[in-house]
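Everything below concerns the one structure shown next.
Here the complex is missing one protein chain, while the rest keep their positions.
A, B and C label the chains in the order they appear, each numbered from 1.
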Amino acid sequence: MQNSVQSDLQKTVYDVIFGYDTKAGRTFDVVLICLIVISVTAVLLDSVESYHLRFGEFLFQLEWFFTIVFTIEYILRLYSTPNKIRYASSFYGLIDLFSILPTYIAFLFPSAQFLIVIRIMRVLRIFRILKLFRYIGEANLLYTALLQARRKIFVFLFSVLTLIIIFGALMFIIEGPEHGFNNIPRSIYWAIVTITTVGYGDISPQTPLGQLVAGLAMICGYAIIAVPTGIIGAELMNEYQNRSRKNLAEDRKCSSCKATGHDMDARFCKYCGNIIRQR
Amino acid sequence: MQNSVQSDLQKTVYDVIFGYDTKAGRTFDVVLICLIVISVTAVLLDSVESYHLRFGEFLFQLEWFFTIVFTIEYILRLYSTPNKIRYASSFYGLIDLFSILPTYIAFLFPSAQFLIVIRIMRVLRIFRILKLFRYIGEANLLYTALLQARRKIFVFLFSVLTLIIIFGALMFIIEGPEHGFNNIPRSIYWAIVTITTVGYGDISPQTPLGQLVAGLAMICGYAIIAVPTGIIGAELMNEYQNRSRKNLAEDRKCSSCKATGHDMDARFCKYCGNIIRQR
Amino acid sequence: MQNSVQSDLQKTVYDVIFGYDTKAGRTFDVVLICLIVISVTAVLLDSVESYHLRFGEFLFQLEWFFTIVFTIEYILRLYSTPNKIRYASSFYGLIDLFSILPTYIAFLFPSAQFLIVIRIMRVLRIFRILKLFRYIGEANLLYTALLQARRKIFVFLFSVLTLIIIFGALMFIIEGPEHGFNNIPRSIYWAIVTITTVGYGDISPQTPLGQLVAGLAMICGYAIIAVPTGIIGAELMNEYQNRSRKNLAEDRKCSSCKATGHDMDARFCKYCGNIIRQR
Partner (left out) sequence: MQNSVQSDLQKTVYDVIFGYDTKAGRTFDVVLICLIVISVTAVLLDSVESYHLRFGEFLFQLEWFFTIVFTIEYILRLYSTPNKIRYASSFYGLIDLFSILPTYIAFLFPSAQFLIVIRIMRVLRIFRILKLFRYIGEANLLYTALLQARRKIFVFLFSVLTLIIIFGALMFIIEGPEHGFNNIPRSIYWAIVTITTVGYGDISPQTPLGQLVAGLAMICGYAIIAVPTGIIGAELMNEYQNRSRKNLAEDRKCSSCKATGHDMDARFCKYCGNIIRQR
């Protein structure tokens, strides 16, 4: 994968930043994870007014410290990677960029009328938490299962959406603005709250007919949740079996043509027809 | 499927409207989906008072535009399909009809006292969104699994209903009208809200005994949700295996020992070692 | 199963009431289901004050009509069944008895001070709905799966209960009576409402620490629901496979010893060692 025109320095930096094999690479990763967690915690605390009043100055300095550290990390990643454009446009490359941008933008537009934008920018630094995902290898099997199930999940989500719109429209007609169902978008919000079984209770049906329809919506939502669960369970199960079948199959090898992948009950090689010795 | 008495024009129109194979057919479908989404969005916006006051006139004209377009589409479908009665009485034929009717009915009966009924009709145009389902083939596997599980799901829903009625009646006795459980239907509404874990909080038990029974109802609801999920998961899994077993096994057969169940890449029978003829 | 000392009349009545094979038996069942549904609906309506005031007299007469009909049915069942004690002490025998008792008890104790008891008795007639379960045959597979999973589900429910008690006690200490957590039983009620994700909102944590612990309780409840679902799904799946293995196995039969139950890939009878002819 690594380009041969990399200099020796680039190679060393690359091994530390991107690598997992050397002790330096692992230490770098642990330090980075700690920095990310601390920086996200700082954003959380800064939003609490009492902490902002007391430690605001310190948290502001901390923010700049983390921004500079992550900027240096970003530059080093860009410098050491053989294919700069591929890194910069990759998922993690973009996350790395977006986790440092907000602080600079808040610095460049300090005028009062942009205050809200600045606040948003500073809060958006919380997305740094996404940088942690780089360190989770186990996610692959889950990801593959979800990827294979994506069409079924899309059909499911679309059905739920249709149901939500129809129930929302029905409740708007039945209950009307006098019971909090002011318009169809708001009724649809109610339908989402109900069908997903969240149930805030900020809008709730008052008329007997409305309560009947709401009851139907709830039972629908309650029964429907079974579908994606079944899909993902079946998909994961399928993949487990494929994997174990592969494991089983690779254990048996034809002594004549060296082909693997034979079933447990095969007595003859399915490729060359020779006898397979039983283990 | 197509009747031979169709004229050439009918055939061409049929291929564009019902077909998926030609470029024209696919373009027609995409345009239709866009029109449906825009028309449903217009109904949603029209129900918001501020939008209705500002853009009411425009949305009214838009409504007529879409109604006329969908009417032409409906007539063309009727014209081009070989079996007119079967289309008109099919699920999508009825949806197509119901999605244009409300606007005409509102036009014919403009008297004030019918306004509320008309509003119901107008919102029913939202069923147009169901037309989108025609374009998703992936729904089939889900549909088959749900169809095979329908008896078990019915048993489950009936058990839940019984539980809901019994818990509703019990809470009516325990809590009574003074705590909001005015009558059994309302208590049943509470039981649905509780057992489906929606939990609005508009009616909630006040007495210790009522809270104990409510707690039991919640744990019941919490445990019961596992049943339909298990059913659908097992049903889907079953179908996956049937499909893959069918693919693997039935396609290939040893001409010598008649054994089936060979892998797709097998060239020799794994039981007797003879050559399998490639299909 | 039927005892030979049954008279001819008993046999005829038995076939009509308990049987499913004759036309008379099926008609009896359909009529009975209708009567049960109507009688339950009458109890529901009688509890609504406005209906009680208007149709109270009529509903009272209807109640006596249904009670007499179900009493006759109960006597006929007792009369025609060969083993009277087994029927009377069976699940359905008890349900049949309890669905007629409340009206008689309410008649025997009409004194004013027993008013509440009478109301309870009349409401309890709603349990008649349980009589419907006799007509659901599909419930067996579900019942077997739940039976086999009962020990695992018990462990699960016990774990959830422990979690609920611990979280309830913790929140009583953290939030205390001033925030609605008056005592540990009430805190446990809150914990049930939270962990089952019902969430009425009648009691909710106010302090940051309470909200943190509540958040942990929610995520626990959210993750734990996966366990019984997985159990039941796996149990159902297991039973499906057992059944289909049995189906597959019974298709193959040894021509020598007539034994069935051979695997799909068996070439020799596992009982007598003779060759099985491939289908």
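By definition in this document, a contact is a pair of C-beta atoms (placed from the backbone, for glycine too) under 8 Å apart; a residue touches a chain by one contact, two chains touch by 3 or more.
Not measured: the values here are computed from a predicted model.
Asks: Using the document's definition of touch, tell me which of A:Val43, A:Leu62 or A:Ala106 contacts the absent chain.
Replies: Hidden-chain contact among the options goes to A:Val43.
Asks: For the chain not shown, which residue from B:Gly168, B:Pro185, B:Gly199 or B:Gly215 touches it across the whole complex?
Replies: Only one of B:Gly168, B:Pro185, B:Gly199 or B:Gly215 touches the chain omitted from view, namely B:Gly199.
Asks: Which is it among A:Ile17, A:Leu32 or A:Ile232 that touches the chain not included here?
Replies: In the complete complex, the chain left out is touched by residue A:Ile232.
Asks: Residues on subunit A that touch the omitted chain in the whole complex?
Replies: 40, 43-44, 47-49, 119-120, 123-124, 126-127, 129-130, 132-133, 136, 138-139, 141-142, 145-146, 153, 157, 160, 185-186, 188-189, 192-193, 195-202, 225, 228-229, 231-237, 240, 264-265, 267, 278-279
Asks: What residues on subunit C make contact with the chain left out of this view?
Replies: Residues of subunit C in touch with the missing chain: 151-152, 154-156, 158-159, 162, 165-166, 169-170, 172-173, 182-185, 188, 194, 197-201, 204, 208, 211-212, 214-215, 218-219, 221-223, 225-227, 229-231, 233-234, 237-238, 261-263, 265-275.
Asks: List every residue of subunit B that touches the chain not included in the displayed model.
Replies: Output for subunit B: 197-201, 229-230, 233.
We adopt the following convention: only the chains that are shown with their structure count from here on.
Asks: I need the pair from A-B or A-C whose contacts repeat those of B-C. Over half of the residue-number contact pairs should coincide.
Replies: Repeat of the B-C interface: A-B.
Asks: Report the chain closest to the protein's overall CA mean, measuring from each chain's own CA mean.
Replies: B
Asks: Take the average of all CA coordinates in subunit A, do the same for subunit B, and state the distance between these two points in whole angstrom.
Replies: The answer is 28 Å.
Asks: Where in subunit B do residues touch two or more other chains at once?
Replies: Touching at least two other chains: 185, 188, 197-201, 225, 229, 231, 233-234, 237, 261, 271.
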